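With one protein chain held back, the other chains of the complex are shown just where they sit.
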C-alpha cells in the first residue's frame, strides 16, 4: 500500500570530466513483464575504463549489453530510455544494430572463439568489414596487443578451441580489437580465468585504455580498483516485490571506494552484503 | 554505408558514425534475398504434405466417411470388376503383425537398453551394440524382408509370423536407442539416492530408472510401432498377401500397405479408391501412434 508513499531512489547524476562517448540513460529495461533495470544514467568517458560493480542480479550486465544492442537477441527484451553514441541514439528506429556492434565491440564472460583457426578468428572482423589492407599485419598486431602472440605465433593454423581458457579469452580480445572498434565492452572477462590469466588480461585493459574506451563489468571489487578510472555501483531493489536493478552511485573509482556518498555503497564495498 | 576506416586511429576525427539502416546496400539486399529463399523452401516443403492429406481425404474419405463405412472396414477385398468390398483383412493383418513385432522387439529392446544405458554404458559390448543398433536403423527395410525370407520363409513358407519378425527386426534398434536415451536422462543423483539406500543394481533399475524413464521409453515404443505399421517392403515376401481374414499365424496374411501396393497399379476405379481409403486408414493408424508418442512423452510438471 505504501509503494507510492516514498519516491524511488535515483542516483545523483555523475558529471564526467572528459568527453563522453556513450551517454546511457536507462529509464526502464524489461524482459517481458519483468522490470530488470530502472533509472540509471551511466556516461562512458573517452579513453577511460568505466567499471560496473554490484551484487548479482543488479543489472550491471544488462546495462552493459544494452550499450551495443546485444540484448536485441533476446526477443522479450525492451529498452526505454536512450543511449547516445556520438550524438545519435542507438535505439532510434532507423539505427541498424549490426552497425552499432561494429563500432562498439564486446568481450564476453565465457571465452567464445569460433570453431576455426586462430588466425581466422582474429581476421574474422577484418574480413567482415572487407578490410583491404594487410590482414596478416593486423592479426599479428592484435595478437601482440592481446599478449597472445608469443604463445600462438607458430600455430596460427590450429583451431581456436585448442587453446587453454585464458588463451581463448585473450584470443577473443584480439578478435574484438583487430578491427579497432571505437568502444570495447567487457562483460566479466576474467570470471572464467585463473589468477595469472586474470593479471594478463588486466594489464591488457590498462594498455588498451591508451587507445580505446572500455566499459567493464566485474564481480571482483579489487579488479575495479585496479583498473577502473570511474566506477558505477548498481544494486538490486527487492522492496517493490520484483528484483529490479538500479544505479546507486557513480564517480571516480577512488571516491567510490574511499569516500562513498551512499550508505549502500559503503556497505557493499566493505563486504557487509554481497 | 561508408567503410569503417580502420587506419585512422585514434579516432579524433571520428565524430559522426553512420549507424542507420541502409536498405539498398548490397548486404541488405543479399540478406533479404536469402531470407526470401529460406521462406520459399519452408513453404514448398509443406506443399507435398498438404497435397497428400488433401488426396487422402478427397479420394479415401468418400468411402471411409460414407454410408458403406462398415463394409469398407470389415469387408473382403473385391476381385476384378466387383464393386464394393473392403479392407477388413488388411486392417486386422497389419494390427496382428505389428502386435507380434512389438511383443518381440519391445521387451528385448528395453532389456538391451538397460544394459547400454545403465549397467555398463562404456564397455566394449555396449559401444559395439549401440553402434550396430544405429547402423541397423539405417538399414534398408527390404533387407529385413530378405533376411526373414532366407531364415524362415524358405523353410516354413509365407506367414504372419514371418512378417511380424521382419517388422521386429526394424523396430528393435528404434526401441533400443529411444529407451537408452530415456534412461540416460534419469539424473545420476536419483540413482545415487537409491544406491545410497543399499539397493542392488536391479532394484535401482526397477524402482528408479524404469519408472522415471518410462515416458521416454513409451515415446520410443510408440514411434517404433508407428514406423512398423507403415512398413511394406519387409512384408512383401514374408507375409505376402491374402484376401481373407487371418485364421492362424502360420498362413499368408494381408496388410494395409501391401493392399495399397497391389491395388495402386490396378486398372479398376473401385480398387484404386480402396487403395486411397486404405492409405487414409493407414495414415490415421500411424498418426495415432505418433500423437500417442507425444502425449506419453510430455514431461509431467
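Chains: A and B, in written order; residue numbering restarts at 1 for each.
The rule we apply is simple: a residue touches a chain if its C-beta (ideal position, glycine included) is under 8 Å from a C-beta of that chain, and two chains touch if they have at least 3 such contacts.
Definition applied: contacts and distances are computed from a predicted model.
This figure omits one chain of the complex; the name its UniProt record holds, of "Cytochrome aa3 subunit 2", "Phosphate transport system permease protein", "ATP synthase subunit a" or "NADH-quinone oxidoreductase subunit M", is "Phosphate transport system permease protein". Contact with the chain that does not appear here is found for just one residue of A:77, A:91 or A:108, A:108.
Only one of B:64, B:101, B:172 or B:254 touches the chain withheld from this view, namely B:172.
Among B:49, B:67 or B:83, only B:49 touches the chain that is left out of the view. The chain not shown here touches chain B at positions 27-28, 30-31, 34-35, 37-39, 41-42, 44-46, 48-49, 51-52, 55-56, 59, 108-109, 111-112, 114-116, 119, 125-126, 128-129, 131-136, 138-147, 149-151, 169, 172-173, 176, 198, 200-203, 205, 226, 229-233, 236-237, 240, 257, 260-261, 264-265, 272, 275-276, 279, 282-283, 286-287, 290. Hidden from this view is one chain, which touches chain A at 68, 70, 73, 75, 98-103, 105-106, 108, 110, 112-116, 124-125, 127-129, 159, 161-162, 172, 175-176, 179.
Following the convention adopted for this analysis, only the chains that are shown with their structure count from here on.
Measuring from the averaged C-alpha position of chain A to that of chain B gives a distance of 49 Å.
Per the touch definition, chain B reaches chain A in the complex via residues 1, 3-4, 6-7, 9-11, 14-22. Considering their complex, residues 47, 85-88, 90, 94-96, 99-100, 102-103, 126, 129-131, 133, 138, 179-180, 182, 211 of chain A touch chain B.
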